[in-house]
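Read through the structure below, which is laid out as structure tokens, and then see the notes.
For this view, one protein chain was removed and the others were kept in their places.
Naming follows writing order (A, B and C), and every chain is counted from residue 1.
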Amino acid sequence: MLNIGKFSFASRLFLGTGKYKTAEVQKQAVEASETEVLTFAVRRMNIFDSSQPDPFEDMDLKGYRLLPNTAGAKTAEEAVRIARMADAAGMCDMIKVEVIGCDKTLLPDPVETLKASEQLLKEGFTVLAYTSDDVVLARKLQELGIHAIMPGASPIGTGLGIVNPYNLAHIIEQAVVPVIVDAGIGSPKDASYAMELGADGVLLNTAVAGADQPVKMAEAMKLAVQAGKLGHEAGRTEKKFYAQASSPTEGMSQL
Amino acid sequence: MLNIGKFSFASRLFLGTGKYKTAEVQKQAVEASETEVLTFAVRRMNIFDSSQPDPFEDMDLKGYRLLPNTAGAKTAEEAVRIARMADAAGMCDMIKVEVIGCDKTLLPDPVETLKASEQLLKEGFTVLAYTSDDVVLARKLQELGIHAIMPGASPIGTGLGIVNPYNLAHIIEQAVVPVIVDAGIGSPKDASYAMELGADGVLLNTAVAGADQPVKMAEAMKLAVQAGKLGHEAGRTEKKFYAQASSPTEGMSQL
Amino acid sequence: MLNIGKFSFASRLFLGTGKYKTAEVQKQAVEASETEVLTFAVRRMNIFDSSQPDPFEDMDLKGYRLLPNTAGAKTAEEAVRIARMADAAGMCDMIKVEVIGCDKTLLPDPVETLKASEQLLKEGFTVLAYTSDDVVLARKLQELGIHAIMPGASPIGTGLGIVNPYNLAHIIEQAVVPVIVDAGIGSPKDASYAMELGADGVLLNTAVAGADQPVKMAEAMKLAVQAGKLGHEAGRTEKKFYAQASSPTEGMSQL
Partner (left out) sequence: MLNIGKFSFASRLFLGTGKYKTAEVQKQAVEASETEVLTFAVRRMNIFDSSQPDPFEDMDLKGYRLLPNTAGAKTAEEAVRIARMADAAGMCDMIKVEVIGCDKTLLPDPVETLKASEQLLKEGFTVLAYTSDDVVLARKLQELGIHAIMPGASPIGTGLGIVNPYNLAHIIEQAVVPVIVDAGIGSPKDASYAMELGADGVLLNTAVAGADQPVKMAEAMKLAVQAGKLGHEAGRTEKKFYAQASSPTEGMSQL
């Protein structure tokens, strides 16, 4: 089981909402993924802006934990305001701190992310923070008492996968809270790789919502996360430069 | 379904035998993998050498198709002799041609592989050939009428994974028979990647037999192959250099 | 010419000192590199600790600009103290802010790096900051008015080369001051790659000092930096998936 704060999850795949062509496709993809956590941008919700559609229309939210994010915030202050609003609307089991520092890469602002996380922790939120793969920043967030860290594999929506497995491996090795790899996952192999490196979970959105067949990709991701988790636990063989016969011939009779 | 010659398979994972610590672990790993095809080195069988143990002791071979390989052969002639012996022993649904041209890398000899394949096809075998990732050699084998090609991801037993995805992609794009990626798979992400590139199946041995917990890794590989197959069918998003908001903020109200 | 603050350099290779087997080898390597900038840890200098040897014995420092670093500092305060000491000793043309946040990776502390840089800029230093490849942190340092940013290719002394070329490319694209890639360079190809991505210079130490033949490697790095700079200016061809005949055969007479 994956434990974050007071919550426990059997599934290690967190799925974003939004970006689907229809609400029906989103619903089916969510079901196929078997996720237990739905994430969404508070600022796109009609709790925030009544002109926005309800992203969860027709979905029965029982059985899901809601992980609103603070996307759109560029400062800690904005992030905190967004989080409080989600909480006031009763749509905030956990909050994902997301403070963007660069419009082109949507990479997070390390200083504002720390500030927002600190404040929200004080206010009693269960806080997960989206960060770059900066090893030291991940430590600092944990020193604040954060409930999970969410380092990116690569920039949001790029599908580049895990560009820097070394940093992720260091973050995981040093982590004292769950590590959820977030952003940049492009295909099942990336999700599996994150788990093989020892991550505790994966959050993704575009890889599923932007696939030609989102429902099928959601199922693929579910399996990939399971495969990677099992692969990590099973302990892979070491990489070698020279070949090793898998059909050994030592001791064989000669032709 | 995966169709090779006259055979059809629901599973796309082929599992090698041998290299397991105990026969019991092998049996459990085979079951966990849900493979329908078992491969083994004829020269290690007691049909070939009565001093060798029976690699399949205690296993009920019903429900499996047997894919003996010609490991140990360095010439086409040797490979053909080994194949005939497996056939005579009634242990040869399909034959995997494996003619090694280099002791250090265990990479195949392209010329002898062609010769052995040609001869065995003439003799009516269902022939799969282990090759390097040489695009032109894969074409030549198909021109002979081979039933499946088995390009390596990287040298046998190295666990380096798919070193050259470009060549594999070219082989797959041009293939008119199934492509089973064989050799070098080290972890689930590699198996998934092979399938995402469009391969029809994966054959592996060391990655499972050499894992700390082979049975668990066998299950991981089963899931990874399924994830990769679904991921390929689902059509992944394109990779991008700049980030794309997965929680789009266009049209958002201002704070 | 590379311009940093009030200084101009014809060479774009900055070389670390220390870690050489002998002072003579260091001297020859420095000469072979044709560097104009020497960097060193203030805390290893006898200006700081009179029991330490003089790392520059026998070297004529005329013709070099000195770039002491604050290695060993774990807080902004320590870094500032070290910088002031170097300045007081007359050994500080420029200061490299280096505040380490993790003993295992020696990756920098983003928050303390910002603080130290801000203070030293106020005190009139020419400041270069060693950072991770965090795109937003690089922006923040530039907003402070820093004179050059020094993102790492990979952790210090690992020789892993440029693990994340995407982040480096984003940093370079957005930079308004020189970008000197620092740390992790392992071989000439890495130095060339940094320059091809558009970096303004490269700083390295272990790759030269730890080579079997440091003097020869210093010359190799000099050439690699020049090659990469020219290659960047020359504008490389685009990568392609399908081959393009370099000996075109269109319009050829038929055999």
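By our rule, a contact is a pair of C-beta atoms (placed from the backbone, for glycine too) under 8 Å apart; a residue touches a chain by one contact, two chains touch by 3 or more.
Everything numeric in this text was worked out from a predicted model, so none of it was measured.
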(message) I'm checking contacts with the chain that's been left out. Which of B:68, B:155 or B:231 qualifies?
(response) B:155
(message) Applying the definition given at the start, please give the residues of subunit B touching the unseen chain.
(response) 101-102, 104-105, 107-111, 114, 132, 134-137, 139-140, 154-155, 160, 163-164, 166-167, 170, 173-174
(request) In the full complex, which bits of subunit C touch the chain not displayed? Write them out. (result) 16, 18-19, 40-41, 43-44, 48-49, 51-52, 69, 71-72, 78, 81-82, 98, 104-107, 155-160, 183, 186-193, 196, 205-207, 209-214, 216-217, 219-224, 226-228, 230-231, 233-249, 252-253, 255
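In the analysis below, only the chains that are shown with their structure count from here on.
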(message) Looking at contacts between chains, which pair has the highest count of C-beta pairs?
(response) A-B
(request) Taking all protein C-alpha atoms shown, work out their mean, then name the chain whose own C-alpha mean is nearest to it. (result) A
(message) Using Cα averages as centroids, what's the distance between subunit A and subunit C in whole Å?
(response) 34
(message) I'd like the Å distance between the centres of subunit B and subunit C, where a centre is the mean of that chain's Cα atoms.
(response) 45
(request) List, in ascending order, every residue of subunit C touching at least 2 other chains. (result) 166
